[in-house]
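A single protein chain has been removed from this complex, and every other one stays in its place.
Order as written gives the chain letters A and B; numbering starts at 1 within each chain.
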Amino acid sequence: MAAQKKTTIVLFSGDYDKAMAAYIIANGAAAYDHEVTIFHTFWGLNALRKEHPPELKKGFLESMFAKFMPRGANKLGLSKMNFAGMGPKMIKEVIKKHNALTLPQLIDMAQEQDIKMVACTMTMDLLGLQQAELLDGIEYAGVAAYLGDAEDGNVNLFI
Amino acid sequence: MAAQKKTTIVLFSGDYDKAMAAYIIANGAAAYDHEVTIFHTFWGLNALRKEHPPELKKGFLESMFAKFMPRGANKLGLSKMNFAGMGPKMIKEVIKKHNALTLPQLIDMAQEQDIKMVACTMTMDLLGLQQAELLDGIEYAGVAAYLGDAEDGNVNLFI
Partner (left out) sequence: MAAQKKTTIVLFSGDYDKAMAAYIIANGAAAYDHEVTIFHTFWGLNALRKEHPPELKKGFLESMFAKFMPRGANKLGLSKMNFAGMGPKMIKEVIKKHNALTLPQLIDMAQEQDIKMVACTMTMDLLGLQQAELLDGIEYAGVAAYLGDAEDGNVNLFI
């Protein structure tokens, strides 16, 4: 019997379009029976933030990061043609027009398909993000866990 | 007999320098007898646009994207030090000076080496790009086809 195929994605980017690409590939791979992990690190963690997190105590630098980083998948900007926020609106408009899925919908689908969504604990520390402000049902791990998954991966991408 | 090695590249970026890196690796892999696929998605589709496409009917949003996105490999900007267009001129100057290949030449070489160049149909829809405005001799497919290639790939990159 053939072993199950495996896909891992490091989502480093906090851009709406790059996160969309990551989640489209991940959902596609899960649909083809791959075991899929998305390891969110640095700005990619912003895709996992809740829109309305509980009130949390933070230091000065952590508050600055929390304030200036986009709060959740729906708030991310584009890597190109952002036009001060017009770009994301245009993209969401064409997504609607073509019956494609928005990023929050792609993330929901990933959770339904049991894609392993991991938040990188080391960069959470650096950016001052706490578990209470990230989506429920995700896992927390470091680079060792990522490498454990990736070293047997068929498709490993850094996005 | 060893199986043929396989390289796949997702070209997401529409930057001249990143597209150059993608095509240099792809052409190198083809020279070493790899089977090579470049899957162009999002801004990476702009590398495939014809400089002088036929007149096409487009909706408002599609016309906006078509207008503001660079038309073809020679028009792409740099990911760093773009300096309002000076950067690409400097890069093209040093390419000429060092007898290296420009991006359009690298794309020609890829076609001569039978590299499979694929345009992502889903993002073509989103950005309002039509087959008539992309280079001849390329293929059209979605994420399933990409995964079919990548799951047996030795080298899989997202650029």
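As a working rule, contacts are C-beta pairs under 8 Å (C-beta built on N, C-alpha and C of every residue); 3 or more make two chains touch, one makes a residue touch a chain.
No experiment lies behind these values; they were computed from the predicted model shown.
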Which of these, A:Ile95, A:Met109 or A:Leu126, touches the one chain of the complex that we don't see? A:Leu126
From the list B:Thr37, B:Thr123 or B:Asn156, pick the residue that touches the absent chain. B:Asn156
Can you say which of A:Gly28, A:Gly72, A:Gly87 or A:Gly153 touches the chain missing from this structure? A:Gly153
Touching the unshown chain, chain B contributes residues 5, 7, 17-18, 21, 24-25, 28-29, 32, 34, 79-81, 90-91, 93-95, 97-98, 100, 154-159
Could you please point out the chain A residues that touch the chain left off the display? 10, 12, 14, 41-43, 61-62, 64-65, 68-69, 122, 125-128, 143-144, 146-147, 150-153, 156-158
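To be clear about the criterion, only the chains that are shown with their structure count from here on.
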I'd like to verify one number: the distance from the centre of chain A to the centre of chain B, where each centre is the average of its C-alpha atoms, in whole angstrom. 25
